[in-house]
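Chains shown are a subset, placed as in the full complex.
Every chain is named by a letter (A and B) in the order it is written, and numbering of its residues begins at 1.
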């Protein structure tokens, strides 16, 4: 199947052999957003400052999820991440939290799935904590922002979500 | 913190007490999209029919992730789901796979997080399998479409992602 390396010549899914790839420093950055009403965003901002730290809980959930990526994504290789950081920043127009995750390791395959998984689970965790007041929140704009250390480097893709 | 039930009076996160809620039939439907080039979508369509079943792998990953929701989302209750179904449908304008997940159980709390988690992980799995040919794919439009069985029923929210 042209280009889809996760399938062999017969179309059967497999976990690609990366044994021959060199060990290099690899790093990936992903981002995404959870859109909400201005009132909900104000509530989260207030909580972070005073009590009820929505972004703190979501940050931890994202970090822990990055470590579970190979458990969740069937054909991902298990990886010994050396770094995970997740950041959540409020944006006003439209009202949203912008979530960025950075993952790194020294290894044979890239860490973009780990970064994308961290962003996704952090966004789901925000949804979970705030859904009682704003069930119409929407998660979007999840994309790979940067990647290096492998054969292909990736800059900022700009197709709209 | 007004309305944010996942925090107690001091702002400390906790897993909300649902012991007094009645056991009812609960069901939630969530959806999301992964946007890609028309060429990538054509590749996935070809694969489903012939060999290299991207949507089949993503469907399974979504179903399995629904069962892991309470492991991933810190304040989610562990739930004994009675049903999970995940559907991936190609759309042409813009080119995307539209992912829908339906979860159900008889219990004391809703299953919207399980449905949203299934959609998110199915989308991440598509990304993983196709990223070699189209790393600029974007995941978005993840939202709750329907929910019933609890205190609040939810219809189709329509805020744009």
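Basically, a residue touches a chain if its C-beta (ideal position, glycine included) is under 8 Å from a C-beta of that chain, and two chains touch if they have at least 3 such contacts.
Worth saying up front: this structure is predicted, and the values here are computed from it rather than measured.
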Handout entry: Whole-complex copies, counting every chain including the 2 in place
Key = 6
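Everything below uses one rule, namely that only the chains that are shown with their structure count from here on.
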Practice task
Let me have the rounded angstrom distance from the C-alpha centre of subunit A over to the C-alpha centre of subunit B, please.
Solution key: 15
Fill in the blank from the handout: Counting only contacts in the complex, subunit A reaches subunit B at residues 1-7, 10-13, 32, 35, 43, 46-47, 50-54, 57, 60-61, 64-65, 68, 71-76, 112-113, 116-117, 120-121, 123-125, 127-133, 135-144, 147, 152, 154, 157-161
